[in-house]
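One chain of protein is taken out of this complex; the other chains stay put.
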Amino acid sequence: MTTEWNQLVEGLPRWLEASRAYTAQGSVAAYIPELAHAPAGALGITIMDGASGVARAGEADLPFTLQSISKVFTLLLALMDNGEDGVFAKVGMEPTGDNFNSMLKLELVDPGIPFNPLINAGAIAISSLIHGATPAEKTERILAFFRELAGDHSLACNEDVYRSETQTAHRNRSLAYFLKANGVLDADVEEVLEVYFKHCSIEANCRQLARMALVLAHDGTDPESGRELVPRRYVRIAKSFMITCGMYNESGAFAIRVGLPAKSGVSGGILALVPGRYGIGVVGPALNAKGNSTAGVHLLQTLSAEFDWSIF
Amino acid sequence: MTTEWNQLVEGLPRWLEASRAYTAQGSVAAYIPELAHAPAGALGITIMDGASGVARAGEADLPFTLQSISKVFTLLLALMDNGEDGVFAKVGMEPTGDNFNSMLKLELVDPGIPFNPLINAGAIAISSLIHGATPAEKTERILAFFRELAGDHSLACNEDVYRSETQTAHRNRSLAYFLKANGVLDADVEEVLEVYFKHCSIEANCRQLARMALVLAHDGTDPESGRELVPRRYVRIAKSFMITCGMYNESGAFAIRVGLPAKSGVSGGILALVPGRYGIGVVGPALNAKGNSTAGVHLLQTLSAEFDWSIF
Amino acid sequence: MTTEWNQLVEGLPRWLEASRAYTAQGSVAAYIPELAHAPAGALGITIMDGASGVARAGEADLPFTLQSISKVFTLLLALMDNGEDGVFAKVGMEPTGDNFNSMLKLELVDPGIPFNPLINAGAIAISSLIHGATPAEKTERILAFFRELAGDHSLACNEDVYRSETQTAHRNRSLAYFLKANGVLDADVEEVLEVYFKHCSIEANCRQLARMALVLAHDGTDPESGRELVPRRYVRIAKSFMITCGMYNESGAFAIRVGLPAKSGVSGGILALVPGRYGIGVVGPALNAKGNSTAGVHLLQTLSAEFDWSIF
Partner (left out) sequence: MTTEWNQLVEGLPRWLEASRAYTAQGSVAAYIPELAHAPAGALGITIMDGASGVARAGEADLPFTLQSISKVFTLLLALMDNGEDGVFAKVGMEPTGDNFNSMLKLELVDPGIPFNPLINAGAIAISSLIHGATPAEKTERILAFFRELAGDHSLACNEDVYRSETQTAHRNRSLAYFLKANGVLDADVEEVLEVYFKHCSIEANCRQLARMALVLAHDGTDPESGRELVPRRYVRIAKSFMITCGMYNESGAFAIRVGLPAKSGVSGGILALVPGRYGIGVVGPALNAKGNSTAGVHLLQTLSAEFDWSIF
């Protein structure tokens, strides 16, 4: 074990508790009723290295739904299903500067395709590209892919959250019909949304998240079996998007302050990775105004500064 | 008969033929497949006075669907059903400067209610306010109201156009779900859209349109029976909207050049009125870039200039 | 004298005092330091008919700068100087739905000319069209024209307000350079702004305002001399704009509630007219969020309802 890993294992509970204070500056997402039940003061983290080392602290066992974090992995599956040309005919590669559910650029910028696959509009378009004869089959393929990356076949969709989302997410339905009008979606809108809401509702804990991140940190290779789960080229694309668009419209600040590829979700989860080294899963349901976990971002900033992890 | 009326009856065929040349500068709406079949070179007009006088020229018998013209009358029915406070809690009173199907202001301006009842977003909100237990009952009440104003109980919905609209109008569906997300629609979105697409698909000819306009020209009173069909206060509101927002985002130019309360539809119809005097129905399916009948606008401009009809 | 006029003269002080309560719901404009000194509780009105009748109440002698009200009259002078084609090559005819100093549509809508002559961008473009070899000469011509309409050769620019505006109005400077970049302004930006700020700073009281309005109410004819001061065609254009764009982005509501051609300024002045009959000048420096005099709008609404003045 390296000295860094020892320091990390030893120091993690202390740094976590120092960051926990920042939960008080955020508030739990309320737009989906089911999310509002999450414990506002919670903060948990799991870090995995490629040699089976696991460091953890806080409420690392707290289950939470992946929400937008799932978008990184449906992008990867869509790339594996359709290739780059197939995917980038339907979504762009640029950050938007707008809110994650904004429709402004779909109306204002020609062609009216989503700017990138990590905003809601883009992730809905990506959901439509997953291969499968029915929404159920697509969802099964996504779940199988996520389970393989997480190294845990118990990963499953939280059906309460799914129902809650599908009944209340009128703004996403609006986005999807706009995409349909713009010719971005070939499939039936409700079928695409079923797939989208399902993968957003897949539930994980910090360890499972860290394991998914670890595969990306190792360029798509399963750290245990050595098997390639995702082509390296597609992992590179995903990591680029995680830097430029992974933390909603706070991605630029996160790049400067933390400097790691990461993706957050409104459930308070953050997946991050130290390239070539660690996979990280964080959960802290209290969010800032941009939709990112206040304490989670603070904890990652502390660790990145302490160990000089920034890729920049 | 007045001298003006005689001149009008006599001159109308000549002015119409002079305006027909402008059909070549426009093109028939293509966004709903059924509309694309309309004859591009057609132009027709009917003018009615309050004393049973009817002047007509060109293809005045050509049937066309009311499309956006219906929005003036659903607004009136919604006012009669809910009063001003009920209606203006859900839609504003201002022109937008944007396209009729734009969603920009719903996202950018707080509160996110439609700026006025004549853009698509506003008209969908208005559809949700029509009283009735079911979409079918609401549609029946709308149809009954329109028939009464048109003085013609044969007025009916064109089911082919309705089906065409309901299957292809994803942008309107997107608008409706955005309104739902913003809390503007209480009812089920698909039920609201059924009512909306139905009233847009009601079919009329120039005479029926002129008759509906004539009631507005006489402040809501049936010119034959003398019975009040619409309270004068609501007619005043409708006429104000027709001046400020009636001709899409060409309403300001139409106010300057023609100066009459009017409402156009993408089928090429225009309803206009000379207050206290005439009701006018025009049809010319070839549209300009703003969505108004090129030849129809030209013909109204000619008549307004000739007889000094502008209210300004 | 008509019965209406007698009722008006008699009732005006009472209606004014009832409306004065609404001054408490607004606040005096702060963006130009000099405007902030205006008395927040003041309310005054003068109404003139064509037969030398003058009705007045409240602080009708309070001097105030015309601000945006001047834009109606520079538009008229620009039309007289350049004709319609010359003017409408540089400004459009449509309401914007945006704030009076917005630059959004200059960037988003092609061609990038101001939507209408009554928003700031449009009025700056209009200022550049006034004939004259120098800014001073243009300003003199404007002043002479305004004096003629006001029937008062003492009308003058308030130099303190002018200096205050020219030093602080960076947003207007930004607008003007955007217009220059878009090819709308041929002249030097600072010279155009000198003319613009000068005519905004012309000071008047309610009587002078009412007299200017009276000329418009009589289609451009001086009610005393019978001389045509403005061609009727241009007055019609101005009145159309006053209805569709005269009260900032509250013009639609004003059309419905009051129904008179009017133009407001951030000094709290409102010029309004009853076509063929009265010219009206109002001042009430306390403004609502849209920039219109709270009490002034209420008073006009009361009078319009009382005497059924709406043109709709």
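In this document, chain identifiers A, B and C correspond to the written order of the chains, with residue numbering beginning at 1 in each.
Criterion: a contact is a pair of C-beta atoms (placed from the backbone, for glycine too) under 8 Å apart; a residue touches a chain by one contact, two chains touch by 3 or more.
Computed from a prediction, not measured in an experiment: that's the story for all the values here.
Chemist: Could you run through the displayed chains and say which ones the absent chain touches?
Modeler: The chain that is not shown is in contact with A, C.
Chemist: Going by the contact rule already stated, which one of A:92, A:112 or A:132 would touch the omitted chain in the full complex?
Modeler: Going through A:92, A:112 or A:132 one by one, A:92 is the residue touching the chain not shown.
Chemist: Hey, which of A:221, A:249, A:267 or A:294 is the one touching the hidden chain?
Modeler: Among A:221, A:249, A:267 or A:294, only A:249 touches the chain that is not shown.
Chemist: Touching the absent chain in the whole complex: find that residue among A:143, A:187 or A:311.
Modeler: Missing-chain contact among the listed residues: A:311.
Chemist: Decide which residue listed in A:26, A:58, A:135 or A:259 touches the omitted chain of the complex.
Modeler: Hidden-chain contact among the options goes to A:259.
Chemist: Spell out, residue by residue, where the missing chain touches chain A.
Modeler: 92-98, 105, 115-116, 236-237, 239-241, 243-245, 249-253, 255-256, 259, 261, 275, 310-312
Chemist: Going by the touch rule given at the top, which residues of chain C touch the chain that is not shown?
Modeler: Touch with the absent chain occurs at residues 102-104, 107-108, 170-171, 173-178, 180-181, 189.
Note that in this section only the chains that are shown with their structure count from here on.
Chemist: Quick one: do these chains touch in a line, a ring, a star, all-to-all (complete), or other?
Modeler: line
Chemist: Taking the mean of the CA coordinates per chain, how far is chain B from chain C in Å?
Modeler: 32
Chemist: Quick check on chain B: which residues sit in contact with 2+ other chains?
Modeler: There are none in chain B.
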